[in-house]
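Note that one protein chain is taken out, while the other chains of the complex remain in position.
Now for subunit A:
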Amino acid sequence: MAECGASGSGSSGDSLDKSITLPPDEIFRNLENAKRFAIDIGGSLTKLAYYSTVQHKVARVRSFDHSDKDTEQDHEPPYEISVQEEVTARLHFVKFENTYIEACLDFIKDHLVNTETKVIQATGGGAYKFKDLIEEKLQLKVDKEDVMTCLIKGCNFVLKNIPHEAFVYQKGSNPEFRFQTNHPSVFPYLLVSIGSGVSIVKVETEDRFEWIGGSSIGGGTFWGLGALLTKTKKFDELLHLASRGQHTNVDMLVQDIYGGAHQTLGLSGNLIASSFGKSATADTEFSKEDMAKSLLHMISNDIGQLACLYARLHCLDRVYFGGFFIRGHPVAMRTITHSIDFFSKGEVQALFLRHEGYLGAIGAFLKGAEQDNPNQYSWEENYAGSSGLMSSSPELCPTQRPRSGTFDLLEMDRLERPLVNLPLLLDPSSYVPDTVDLTDDALARKYWLTCFEEALDGVVKRAVASQPGSVDAAERAEKFRQKYWNKLQTLRHQPFAYGTLTVRSLLDTREHCLNEFNFPDPYSKVKQKDNGVALKCFQRVIRALDALGWEERQLALVKGLLAGNVFDWGAKAVSDVLESDPQFGFEEAKRQLQERPWLVDSYSKWLQRLKGPPHKCALIFADNSGVDVILGVFPFVRELLSRGTEVILACNSGPALNDVTYSESLIVAERIAAMDPVVRSALREGRLLLMQTGSSSPCLDLSRLDKGLAVLVRERGADLVVIEGMGRAVHTNYHAALRCESLKLAVIKNSWLAERLGGRLFSVIFKYEVPAE
């Protein structure tokens, strides 16, 4: 009953608009390789899902064979880079109005190359209605899937795979959308699907769910009764009417019955005692707006009340709302939220989903793709290819014509490796990676958006320069600029578009956009050069360190880590220096550092700790390539190894800015091992382990880490976590609480942020934390 508004012709599905032309590079992308189609046709919207593979370039690094070469040659890069084609899996979801279904089917047919596909999974009330059309157009057999099963499969999928999927909506508060950080356990929950009727489903596990109740008073009641009362035909218009009405003109309130005496009674006179209680008269005309509003309240309150009663009966406090009644309608979300708050006295939260509209299509797709085991993988929302929340809401985007054929998109990339929580998180359910919520903090939002806008030129330049042999690099770079610029503008107006807005999400969005236009690793050459330069200095640095006394050396190692961290091409203040002064080196960087006491300085405590027994195993998240990892991190690692501590060095799986990638780290380690017996033996004996994080972000989400890494961390009994760099230790994880000792260090390379933290440019964060017993 979730999606059954379709059969009525009150929906727009009857007149098909064939006149639109679809821009092939924006909608229905990658159709050539598409297989496994699924479609969810609701009362007014169609959601099409397909699985496709995306070919895109990746930069691969490969070590030279040094055995027959003179490694001392000065201008020889440490490794070679080759750009290769890689195929990754991607899920595409497209949402459009039923009006365009025929045009869309034609388009798909014209572009579909893959002939293996024989079946299309279909769900939703409209699946039946359009069955013949689909079969005729696509030559695919329509396989009908159960609406509710699809909905719940889809819901489980987004809750598991998309961070910040669920949110609470509080009209008038700031921010209005408050996203939930991923709970480690998704189950159990209650799903209230408000289609034409209401279905209440209790979901206990991936495969176990139960219809526990429902109500016939739902979206269809609002629509049908609303149409009768107001002569307004369209659902969206009814909601719009409602948003302008005054229900108190139609409803009998407590104060209408009790007079002005509600205060002495201690109950709010504004409560509705009887919906439509004032309309029982022939003498008064009621405005359409007022009646629509009263109806909206009546239905929302009723649904909220029932949801609370069911939640209470089944002892559940998480209730997700979905269905066309809710979909992208702040008015409806507001009244539902209000009702849930009221009836549950705050014990139950009304949660909404960013991708609620896609649940059915996702579920239908998953049903059809079961042999591919999509649930075994982790998936990631691709910010470049996805429309934000409310992208087509006329209420929030008044400039957009509501029925202009807007297409809403969601793309999800399949990650090569599954992601899990870092086992060392103190409380995974309360862990929030990001330090500042930019949806909350308008000042910071403004600053960072501007900051990313201003940095855009540099990124475009860097991207073009990274592919000197490419003829279309400039053109692609320009497209990238356009795309990322538009994203930034969207976020200025709708900071909630992709979940909680953070510096991390801004960075990740940029990476996604770069990838989208085949700039997989704009910094590959920079990193190559930096690594080469740093490797040459390694032995000198080690010798200098070894010459120091123990206590002096500990400080020097930490300073080295910090100085290395200055070499960050992602920071504008630094990249300006590095560009203008190619000779800027490790020693210059050290001089730039703030003197102790640092902005955050628990060095003494750390030193004291070092005087104690060695750690069993340290997990280190490295930051930049070049000086940072080679002259900062490796000497530090070497010292730990010498103390008898095992080290897991975790680097990004994919490129992000000039951050060192896992494959680069392998080469770097190999080169260092060739020079240094400590590292060599540690690598050989498995006391130094190089691992990948599973991420391609300049930031770090400890709740989404490579499963292999997590397993190793547990096996080795890691008791120290070192997180290095602004992206990983300041923008994210600054407040992260771990179950073991942790060291968070970074140099603040942004004067605005430094000022905000009470310091200056190149202020130092050295945060050593020991968990409370």
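As a working rule, a residue touches a chain if its C-beta (ideal position, glycine included) is under 8 Å from a C-beta of that chain, and two chains touch if they have at least 3 such contacts; residues count from 1.
Please note the rule applied: contacts and distances are computed from a predicted model.
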*Hidden subunit of the complex - UniProt protein name among "pantothenate kinase", "D-2-hydroxyglutarate dehydrogenase, mitochondrial", "ATP synthase complex subunit 8" or "Phosphatidylinositol glycan anchor biosynthesis class T"*: "pantothenate kinase"
*Among A:D40, A:D341, A:E646 or A:E724, choose the residue that contacts the chain missing from this document, as touch is defined above.*
A:D341
*asked:* I'm checking contacts with the chain that's been left out. Which of A:K278, A:R445 or A:K527 qualifies?
replied: A:K278
*Of the residues A:Q305, A:T435 or A:S470, which one touches the chain left out of the display?*
A:Q305
*Of A:E32, A:D110, A:D132 or A:D146, the residue in touch with the unshown chain*: A:D146
*Going by the touch rule given at the top, which residues of subunit A touch the chain that is not shown?*
1, 4-5, 7-11, 43, 125, 146, 148-149, 195-197, 199, 211, 213-221, 223-225, 227-229, 233, 250-252, 254, 256-261, 264-268, 271-282, 286, 291, 297-298, 301-302, 304-306, 309-310, 312-313, 339, 341-343, 345
